[in-house]
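Here is the structure we will look at.
Shown here: the complex without one of its protein chains, the others still in place.
Labels A and B are assigned to the chains in the order they are written; within every chain, residues are numbered from 1.
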Amino acid sequence: MKVEEIRVCVIRVGGTNCDAETKRAFDELGVKADINHLNEIVKKASLLDYNALVFPGGFSYGDYVRAGAILAKGTLTKLRHDLKMFVEEGRPILGICNGFQVLVEAGLLPAFEGISEYPEATLATNIPIGYNCRWTYLKHENSGRCLFTQKIPKGNVLRIPVAHAEGRFLFSKENEDRYLRKLYDNDQLVFRYCNKEGEYAEGEFPVNPNGAFHDIAGICDPTGTVFGLMPHPERAFYGWQLPDWTKTENMPTYGDGKLVFESMVEYLKSRF
Amino acid sequence: MSHYVKRDVPFELVEVNLQEADDKQLLQISRELGIALNLTEMKAVKNYFSRKKRNPTDVELQTIGQTWSEHCYHKTFKGNITTPEGEIKSLLKTYIAKATKELNPSWCVSVFEDNAGIIEFEENYTIAAKVETHNHPSAIEPFGGAATGTGGVIRDILGVWADPIACTDVLCFGPLDYDYSKLPPGTKHPKYVYRGVVAGIGHYGNNMGIPTVNGAIHFDESYVGNVVVYCGCIGILPKNKFVKDTKPGDIALLVGGETGRDGIHGVTFASAELTKESEEISRPAVQIANPIEEEKVKRAINKLRDEGLGSAITDIGGGGISCGTGEMADRSNCGIHVNLEKIPLKYQGLAPWEIYVSESQERMLLSVPEKNLQKTLEIFESENVKATPIGKFTDDGILRVDYLGQRVAELDIDFIFNPPKFKGTAEWNEPDLKEPTFPEPTDLTEEILQVISTPNIAGKESVIRTYDHEVKGNTVLKPLQSKYGGPNDAAVIKPLPDSWKGVVISCGMNPNYGKIDPYWMAASAIDEAIRNNIAVGGRRIALLDNFSWGNPQKPDRLGSLTRACQACYDFAKGFKTPFISGKDSLYNESPLGPVTPTLLITAIGIIPDIRKAVSMELKQPGNPIYLVGKTYPELGGSQYYQLKGFTGATVPKVRIEQAKETMNLITKAIDSGYIRSCHDLSDGGVAVASSEMAFSSGYGVELHLKKVPRTSEIRRNDFLLFSESNSRFLVEVPEKRREDFEALMNGSVCAEIGRVKKEGILSVYGLKEKNVVRADLTELRRRWKGVLGG
Partner (left out) sequence: MMYRARIEVSLKPGHSDPEGEMTAQSLKELKYSVKKVGVSKVYEVFFEADSREKAEEAVEEMCRRLLANPTKDNYSYEIEEAR
């Protein structure tokens, strides 16, 4: 499929607020992305007109009950069939920040045995508590399963910012060890928080900005076509968004976040 | 005899017998209805109804009370003030707006007229800016007060059809370690207020997805009883989409949240002093914030604007629908006929007057030509936002309000927008202050460490990180710079995907100087806001003013307010930086006394190419460091004196010609690429600015005080380090551009005073070339970050 034929659906509801910059990232790569209200997609039954689906950042429905929970159940209730088709056909689904919370609450991640009826993980209140907006380093852990990081060599360190109050990735205590092994066995681990040199945070703040288990910042499903992460790649897309671009004599044109979108487009081009 | 006669209708409606009320009773009525009108105003109301040969209803009196409140009408700024030098007719017209009028810049699109000031930006776009005060609500309920303050100022931006792109917040609290036992009853501890206010601001901005990019936090004892909360918002709008053209026949459309009892009498409450009882009485005056609702409202309004369906818009803020409907009718020379029963309520049981003045949040008022109504309603429905036609604009200049078929108010719009003039007396007596004498400390390293860890200078990272300053992905220069989170002078936003032009946002405020002279405090705040903007590459600067003062009926308060206004005119004119919008909050008094007069100046500049923006941290060891601007013995009100327990008398002044030249040269040097880093000198002077530049980068610095351009009166190292003279910058110049830079600066006050060093040490040599400061950057950073948490 040609780049200009790709169509991406950026979904929004009340409280979504990173849709415009997410769309802009695709625009920059020559891909047509539409921002659609969930109601519109449901009304027109048009989800399957798209090749990829993105849940962007924000506070969907005010993050009431739990971050992402209401949008997750709403999407499942209204679009269950289309979503299943999406996953089965290998059309990519990306969740950023609140979008990651949605995918976890919807059982689309980690989805060890396919879409799960109840969440298998959670993104709990940050430790230390509170909203935190800062740049983080991420180590790429994936051996090739995750289509969203195809263009990033394993072990590379990326710099992408986070901004959230509920990003502490957790499994339930009784499943922790077993699930972590599964993440490794299935090549589902994608990003872990680390320092500039690539050493894992080992839970230490602020290198790990939220206390996430095993420094987990992003995971994919066993097929590698569903991916969620707390950091915002759309905020690290251009060079001028970087926190220390003024230091460089010549500003870089792009930041590390672009690689995520590029990988996605690359996959769509070759797969469909 | 009661002055209140219940009308025989199936709902609560009271006729108020003004005609038989004497002066004392008039005031009693004003108090009982909570409308805070004074005797002159009550008499004017009485006369009006005498002419009409009837008594007013409670709805009418409440409407007048709201519209004439200090908060809605700015009586003091529009009033007549007697001073020893003669009478001033309107502070606003005589000083603040006058500078703008005389400068008459072609790029000012709308000033002092709408909900926000509007200036040109890129060919097809304009920028709207507004800063609000929300002091009283935040004192009573810090979280809700601050959150709704942010929500309100965002609606001001929506109220000129603009799309919000950034928020600012400037906050003043009592000392966080204030003794609990000294708190008067009903006053909340500064720590509680601080946590609540910060959380409230973050809650609203973050949820709405608007980056909070610039601000300041100031501590002073006078804020224990009167917290000061300034919330700002900047928006962008397509030039040809601004419309304000309500015609008779247009529909009045109320959109957004439902109406409840929350926020009743917010504005009259904002126009009165805080007392012990305020907390109990005013609880209902506090509004509840719902940022998600406002986010949806914003989406719908943007769509409506793009399709050109509305004919005017305004936010429903202070005074509720009573003010919104009246103002919209007044501005378009129309009348309006409102049907109160159409207004969607949160719950039943509200009296008509309560519905009309409620300040429930997240509501806006639109006027829509009837032919566009259907399409308009569809847009709001698609965003799940309530939109309700509540009335119609008419051609007769009369405000009519009906409830369930009964006329509950009928007022001439002319009358309600021409309240009797406020009359005040202003008196300013120079405080009897002396310059302190004390020996020069022997260990200046320790002095720097102490100054840098005073709460007013210490890092605010623990607050800033709780605000999303990156959302929208357009923040080019962030509030925290580089790895160590240095304090940038201004924020730069790149609002358009296809243009390199940026918006530069900065502020200036120093209430300490006002303790010596409010005139120079105002001048310094203007200079600081401008130089912060200039320091990162901003220019073509517009200013916004926000005053928080005590009771203007007391001559000394009004005297200091007048002096500050005089400086606003002198220096806005001098710098050629027009004021475009402002807001005042008066009556900030508590049992602990009045608030320290606090003038916030917000500066909105532009930068033609954001790739030329300059940040404050040092970049390259070996580069020379220059000080631009002259240092005077001006330590009055400085952080250094304060630390020593003094106020002093030598308040920093602004020498306008010199200041302007310095600023222009900095802009030229930045455009020419001669400046690698730049930091303005403000609180804590050279000592603090050089420390911040160093520890934010990890590179050290070596300075020679002997080389600092100065007047001959300064003969002490500590004074050179800590003087807070205005219009000064510390700049790092690339070694290879040294000659170019010096050529550009030739003839101006500028000298090379040091160098960037690889070793992480701040090292200062004194007037006698002896090493007087040697501080490790890790220690400096630790002390700077340690106070409020990093």
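One rule holds for everything that comes next: contacts are C-beta pairs under 8 Å (C-beta built on N, C-alpha and C of every residue); 3 or more make two chains touch, one makes a residue touch a chain.
Model, not experiment: these values are computed from the prediction.
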| item | value |
| --- | --- |
| Neighbouring displayed chains - absent chain, whole complex | A |
| Touch criterion as defined above, residue of A:7, A:24, A:66 or A:269 at the omitted chain | A:66 |
| Residue touching the undisplayed chain, where the options are A:13, A:121 or A:236 | A:121 |
| Absent chain, residues of subunit A that touch it | 65-66, 69-70, 73, 105, 118-122, 124-129, 170-173, 211 |
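Keep in mind that, in the parts below, only the chains that are shown with their structure count from here on.
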| item | value |
| --- | --- |
| Inter-chain centre distance, subunit A versus subunit B - centres from mean C-alpha coordinates, in Å | 37 |
| Subunit A contact footprint on subunit B (complex, rising order) | 202, 206-209, 290-293, 295-296, 382-384, 464-478, 481-483, 494, 497, 610-611, 613-615, 617, 619, 677 |
| Subunit A - residues contacting subunit B, complex | 14-15, 17-18, 20-21, 24, 27, 37, 39-40, 57-59, 61-62, 130-134, 161, 163, 232, 234-235, 237-238, 240-241, 243-244, 246-247, 251 |
